[in-house]
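Shown here: the complex without one of its protein chains, the others still in place.
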Amino acid sequence: MTRIVLDKVSKAFRSNKILSELSLELESGHLVALLGPSGSGKTTLLRSIAGLEALDSGAIRFDQRDVTHTAANARGVGFVFQHYALFEHMSVHENIAFGLRCKPRSARPAAAEIDARVRELLELVQLPELGSRRPDQLSGGQKQRIALARALAIKPEVLLLDEPFGALDARVRRDLRSWLRGLHDRVSATSLFVTHDQVEALEIADSIVVLREGRIEQIGAPAELYRAPASFFVFQFLGECNTFVLDGNSEHPRIRSLSASEMGQQPAGAAWLGCARPHDMQISTEGVKETGLSGVVSRVHAAGPTVRLELNVGSAKALLVDLSHAEFSAKMPRPGETWFARPRAMQTYAVG
Amino acid sequence: MASRPGRLPGFPLSLSLTLLWLSGLVLLPLCALLALALRTDPATWLHTLTEPRTLAACRLSLGSALLAALLDTAAGLGLAWALTRYRFPLQGWIDSTIDLPLALPTAVAGISLGAVYGAKGWVGGWLEAHGMKVIYSQAGIVLAMMLVSLPFAVRPIQAVLRDLDPHAEEAAVSLGGSRWRAFFTVVLPALRPAIATAFALSFAKSVGEYGSVIFVSSNLPGRSEIAPLLIMTRLEEFNYEAAAAIAMLLLFASLSVLILVTALQVRRPSD
Partner (left out) sequence: MAALAPIQPGLRAGPSVERPALRDPWWFRASLLGACALFLIAVLALPLAAVLVEAFRRGIGPAMKAWSDPDTKAAAWLTLRTAAWVVPLNAAFGIAAGYALGKFRFRGRTLLIALIDLPLSVSPVIAGMLFVLLFGAQGWFGPWLRDHGIKILFAPTGIVLATLFVTFPIVARELIAVMEARGRDQEEAALSLGAGAWTTFRRVTLPSARWALLHGIVLCNARAMGDFGAVSVVSGHIRGETNTLPLHIEVLYGEYQFQAAFAVAFLLILMAVVTIVLKHWFELRAASGAAEELA
């Protein structure tokens, strides 16, 4: 189990800064998610740790070993690609055995031992009968599991996964996601996976690194990140939110209006922003101005685990409120009615 | 071979081998031609290129190549259409046959045309009886050029047609257009670059064609002598300057057509 340390790593491509003096220490044995929008540098970071990208400056260490200038084939890192990168011309068995067969004579296990290990790994990924198949005969989910088995065959200290489920459809993705968590617990390598899907990260990671434009926005356990996002960006990125333009400050926030800015953009002309999740909103027939907003119900969507209300509060965006079914039945808001909505809990952020 | 992070190994070795082979085998010989051409004084150039025999040969090669390329491109369009859009027996085999001229020695192509269209040929006899001379006329030359350039005319068009999104055409038809309209507004614009490529490649191939043509032509200087044959003759006469001058002209013709077509394609980016 290896501790990964990144020390002020930077990489630029042409005039584009992909990673800016990024420093990071990852606990050994953890399953860590690298989360961020496209262009945040997460894939470049992952590939740099694997040795598939060269850094302009900075250092990478595995425990005490400095691997900054070590070639990819000497780092002892297992890498799982988004599009599997299985060797098409080899059988599944040969794919998994590849890393072991490549070892120099002195370090190479006997053929029988290699075969045994391959079978063991096929059992681990729950595909024991597929050894003689070819990659083109497998489904996407199966291919990804074989790719994982192949990476694990060399007993890597570090396991890196590049959007491992990005190429799969939603249901397979959900199933494999929790399966990966189970597998990680059994295998105990330090694992790092890249994703742009916050639900995925929140669900299975031990800790999440949120990246934005080559810099770290926040690191923490999923619950902590979700409950107390350090910045407006993280709040927005991790889930749905109502963004309020505030008069006043974080001590005495006064809600002025609902911001209509797009995801990732900060609204102009505001000094403070307040963010609240839809399920942290409550509705009443009346309320104190500046603690919430009054609006006309435009949509009621009751076919789900919660009831979603959309309120027209005079902004280009609708105010989103998620009510439990119990609360909904108690209050029965209907389209066309005017209701007052206020956040039970709100995070405030200074703008700029 | 040392590898570094971020780079696949083997680049320096493979690039050096490539450059070595390319320089020695292609660039060096071409330099010899270039050097000779530059060494030759303009008067000799002019003399060679304007003498009647050269003019006749170039006119024959360029003119026949132009005609052959036009006809082949039209045939290429039709064949590509039929092969992509229709289903008929032995389709796969017929598609493969179109590549045959790529593997067929040009000499064989030439004598096979002679066997069919020559005076004593299968069809030739009948044609000549009706006053149509194929072999030993320009028609024969054009026919030979068409045969050897056929795959170059079909494949570029076929590749684009095959990858064409049928949804765009269906949209045109569902919006009330006729099939013809859909063809002209949706299909043809997408095919234009490919058609131009087909023409350019056929032309470049035909203009330099030698092996198949000399068997179907009477090869009389000033009348039915193609430019490559004239080059060969000049070489045998050790008149290297003249050979080089004609060669440069032919190269110029085929390269400029190719460059023109590529430039046109680059200027209007097609998806």
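A and B label the chains in the order they appear, each numbered from 1.
Here is the rule we use: contacts are C-beta pairs under 8 Å (C-beta built on N, C-alpha and C of every residue); 3 or more make two chains touch, one makes a residue touch a chain.
Bear in mind the structure is a predicted one, so any value in this text is a computation, not a measurement.
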Of the chains you can see, which ones touch the chain that is left out? A, B
Which of B:25, B:46 or B:119 touches the chain that is not shown? B:25
Chain B residues touching the omitted chain (full complex): 1, 3, 8-11, 13-15, 17-19, 21-22, 25-30, 32-33, 36, 75, 78-79, 81-88, 91-92, 94-109, 111-113, 115-116, 121-123, 143, 146-147, 150-152, 155-156, 158-159, 162, 166, 169-170, 173-174, 179, 182, 193-194, 197, 201, 204, 207-211, 215, 228-229, 231-232, 235, 238, 240, 243-244, 247, 250-251, 254-255, 258, 262, 265
Missing-partner contacts on chain A, residue numbers: 50-52, 71-79, 81, 83, 85-90, 98-99, 102-103, 135-136, 140, 143, 147, 150-151, 153-154
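The rule we apply is simple: only the chains that are shown with their structure count from here on.
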Per the C-alpha means, the centres of chain A and chain B lie apart by a whole-Å value of 54
In the complex, chain A residues that touch chain B: 48, 51-55, 68-73
Complex interface listing, chain B residues touching chain A: 2-7
